[in-house]
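Have a look at this one.
Apart from one protein chain that is not included, each protein chain of the complex appears where it belongs.
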Amino acid sequence: MAGKERKDTFYTVSYEPIKDLYTPEDLDLDYGRDLGNPGEYPYTRGVYPNMYRGRVWTMRQFAGFGTAEESNQRYKYLLENGQTGLSVAFDFPTLLGYDSDHPRSEGEVGKLGVAIDSLADMEMLFDGIPLGEVSTSMTINAPAAILWAMYLVVAEKQGVSWNRVSGTIQNDILKEYIAQNTYVFPPEPSMRLIVDTFEFGSKYVPKWNTISISGYHIREAGSTAAQELAFTLSNGFAYVEAGIERGLDVDDFAPRLSFFFNAHNDFFEEVAKYRAARRIWAKTMKEKYGAKDPTSMLLRFHTQTAGCSLTAQQPENNIVRTTIQALAAVMGGTQSLHTNSMDEALALPSEKAVRIALRTQQIIAEESGVANTIDPLGGSYFVEAFTNEMEKKAWEYFKRIESLGGVLGAIGSGYQQREIAEASYRFQKGIQSGEQTMVGVNKYNADEKTSIELLKYSRDMVERQINRLDKVKKDRDGDLVKRCLEDLEKAAKGTENLMPYIIDAVKAYATVGEIMDVFKGVFGEYKDPAIF
Amino acid sequence: MDIKELADGVIRGEKRSLARAITVVENNPGGTRELLGYIYPHTGGAYIIGVTGSPGVGKSTLVYSLARYYRSLGKKVGVLAVDPTSPFTGGAILGDRIRMSGGEIDQGLYIRSLASRGHLGGLSEAASDALALIDAAGYEIILLETVGTGQAEVEVMRFAHTVLVTLVPGLGDEIQAIKAGILEIGDVFVVNKADRDGVDKTVLEIEMMLDLAPLVSYRPRVIRTVASKDEGIEELVKEIERHKEHLIASDALNQKQMYMAEERVKDILIRRVSAYVLDRAGTDLDIAMQDIASRKKDPYTAAEEILKDWFEEA
Partner (left out) sequence: MTRTIKVLVTKIGLDSHDRGAKIIARAYRDAGMEVVYTGLRQTPEQVMQAALEEDVDVVAISILSGAHSILVPRVVKLLRDEGLDDVLVLVGGVIPEDDIPELKEAGVKEVFGTGSNTDEIIAFTRQNVRRV
C-alpha cells in the first residue's frame, strides 16, 4: 500500500468504489469472448471495423426554438458551419400534443424548442433542406408517430422517396415513465404505437431509426451510470419483446433500434458504461432473442453531454466539463454526439455558445489525435475491470426488474423511479456535504456576475405561430379532416397499424393536437405517479 | 386569531375558513375546544365514507372518482386524506392530492391532506375534528382515505358510516391481511384495477371468505372498479347506498352514531387524563426513572408508588 491517501475512500460520481490500482489480477479476460476486434462480436471495442478512421462521429447539435422559420434558419447556419446531421428540439406543447392555441400552451410556445402544429409548420421547418441528403433526429416521444408522419410527407413533397430518408425519432416512451415524464397515454397503448412505427419503418422506411432508446434522461433525472445502463438496456429488451410479440422477425426491426446515452463527468465510468452496453446488447440479442443478422446485435448510439452537470455559476467552466464528457463519449465509441452549450443551465443557448460547443467536437476530432486509433483504452486493466463491473451491475438490475414482472411491471410498482429518486437525493446530499465536488458551486466559488449573452424570446413570434395555425384551419378541407380523424379513431379502437391513418390525417392538415385528442379519447391519459 | 369568527366562516361554508380551522385542530388544542363548541351543533349532516387498503391499491384514485361522481349528482363533497409522517424526521410528504387534480376548479369539492403525526390506526389525531369541521361546512359526502399501512386500520370504523376495503387482483400476501381483520371492518369490498389479470379469482376468493365469515345481519358485496377510468363507480355508489339503507332500516345508523360518539369521548378522556397524569408525574417520574434504570426498583412498583401518593392525597 502506497502510504497515506488524500481520502478514506475513492468513488465515482455514481458512488462506485474505485481501487488504488488495477492489475492483471482484476481481470478474467478472454480477448475473443469478451472483447473481439472492432466490428466483431461482442462488439465491446466498437461496432465498425474502422470506426473513426473511416468517418468520425456525426456532429449533431440539438436545436430548435420559436417558429419553424427561425429554426429553419438555425439549421441552415449549423449545416454551413460543418454540422453533419440535424436534431430537432420541439417545444413543450408539441411534446405533449397541445396545439399552440391551447390554453395550456400559454407561455410555452416555441420556448425550448420549435412549435409544430400542422404539416404547414413542418414544410417550413425543412424548407430548402434536402431531406434525401441530411439525416434528421427528432426528439419526440408521445406524439412521435405523428411528427414522423409529417416528416415523411414533407420528404414525399420534396420528391424524395422514403427509402432514401434517414434519421431517428426518439419514440422511447418507457424512459418517460421511468424518468422524464413526457408521457401522455398509459404504457400499453403507447407500446402499440411504437410497434406500429417499427413495423411501418421496416417495410417502407428502411434507413430510419424508429426508436432511440434513451438513457440520457434517466441520467438527467439523477440516476447513477449503472442505472442508466441497466434501465436503458432493459427498456431496449422490452421493445424487442414487443416487436416479437407483434409477430415481427427480430432481424427485420432490431437493426433499426438505436440508443442514446448521457456523457457525465466521471471519465472512465462513462467509457466503461458504453463498452459494457455494446457487449450486453450483442450477447442478449444473439443468445436470448435469437438474432442472426449481426446488425441486430450492434448497439449504435448517440451521446449528449450531461446537461445536469452544468452550472449556472461560472458558466465558462461548462466548456471544460463538456470537453471531458465529449472525450469520454468518443473514447466509448459513440456514433453521434451533441455537446452542450455553456449557457444551457441559464437559458436557451446563444449562437456563439452553440458554435463553441460544435468547435469542441471538431477540436477533439481533428486536433487531439484521439480518433486516429480504435478503442485506445481497450486493454487497460482499469477500463476492462470497470467494464466488467458495469456489466455485472446491469445484470443484477435485470434480475430485479424481471422479478417485478418485467419493465412494465416494475414501472407499475415504481421500482426504477424510486431507485433514481434515491440516487438523485444521495448525490444532492453529497454535493451539500462536500463529498462530491462541483467546481464553482461547493468549491472554488467566485462572487461574480454572469456576463453571458442570452438569447431573448420574442413574444410576437407566438402570435405569428397562432395566426398561421388559424390560417391552416381556415384553408384546409374541413370535411376531409373530420373524415380522417374518424377513420383514425376507428382504427385506434381496433388493432390495425395506425401509421397509414396518421399519414392521411397529417396530409389533410389535421393538427398534432387534434390527432392526439383522438388518441386520448381512445387510450386515456397517464397520470404522474410521483414516486419519491 | 378569532376563533368565533373562524367558526362562523366554517358554518357559512367558506373554504378558506374551513382550511384554517382544520389547521387549528391539527395544532392548537385550546382553540380546538372552543372551535368545536361553536360548530358542533351544525354537524351531523354528512355521510362519511372511509376508504382503506394497502399502499398503492388506488385509494386516492378511487376517492377522486367517487368524489366526481357525487359531484355529478349535485352533492357537496369533502375529502380528507391521511398520509404517514416519517418517524425519523417528523416530516411528511402528502401525495394523495396528486391523484385528485386534473378537473376544473370546483367550489363544491374540498380536498385536504393530513399527516398522521405518529398516530397509529391509519388516521391522524386531528382527523375526527377535521371531519366535524367539513361536516359543519355543509359537505354532504365526506370521503376519508386512510394511510394504507397494509394493516387492518380498524380506526376508520369509528369515524365512517360505510367503510370500503380496497384490494387489487392477485392478492397473495393480502389474503393474510384479510384474515387478520380487514374482513370485519369492510362494509363494501372493492377490487380495484379490475383491468388487470386475475380479477375473477380475487373476487371469488373474497366472496368465499365472506361466505365463511360468522353470520351477521349484513352481507357485504364485492364490487369491481377501474378507478383510473371511472369504471364501476356507479355500481359502487349503489352498493354504498344499499349499506346506508341497511343502517337506517335496522336502526344501525343510530347505534353507529352512538358508538362513534362513545369512542370519541373515551378517546378525548383518555388523552386528557394521560396528559394530566404525565404532566403531574413530572418530578416523580424523573426519580422513578433513575431508580428503574439503576435496577433499584421495577417499573410496576415505581408506577404503583406514584399513583398511591396521589390517591392518598385525595
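Letters A and B mark the chains as written, and numbering starts fresh at 1 in each.
We adopt the following convention: contacts are C-beta pairs under 8 Å (C-beta built on N, C-alpha and C of every residue); 3 or more make two chains touch, one makes a residue touch a chain.
Since this is a predicted model, take the numbers as computed values, not measurements.
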Displayed chains in contact with the omitted chain are A, B
Considering the complete complex, of A:107, A:290, A:379 or A:521, the missing chain is touched by A:107
Among the options A:180, A:235, A:416 or A:465, which residue touches the chain absent from this view? A:180
Taking the entire complex into account, which one of B:11, B:49 or B:115 touches the absent chain? B:115
List every residue of chain A that touches the chain not included in the displayed model. 92-93, 95-96, 98, 104-108, 111-112, 180-182, 220-222, 308, 311-313, 345-348, 421, 424-425, 428, 431-432, 438, 441-442, 449-450, 454, 457, 527-528, 530, 532
Touching residues on chain B - with respect to the absent chain: 15-16, 19-20, 22-23, 26-28, 85-86, 89-95, 97-98, 101, 105, 110-113, 115, 117
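Just so it is clear, only the chains that are shown with their structure count from here on.
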If you average the CA atoms of chain A and of chain B, how far apart do the two points sit, in angstrom? 46
Counting only contacts in the complex, chain A reaches chain B at residues 413-414, 524, 527-530, 532
For the complex, which residues does chain B have touching chain A? 56, 93, 95, 98-99, 102, 228-229
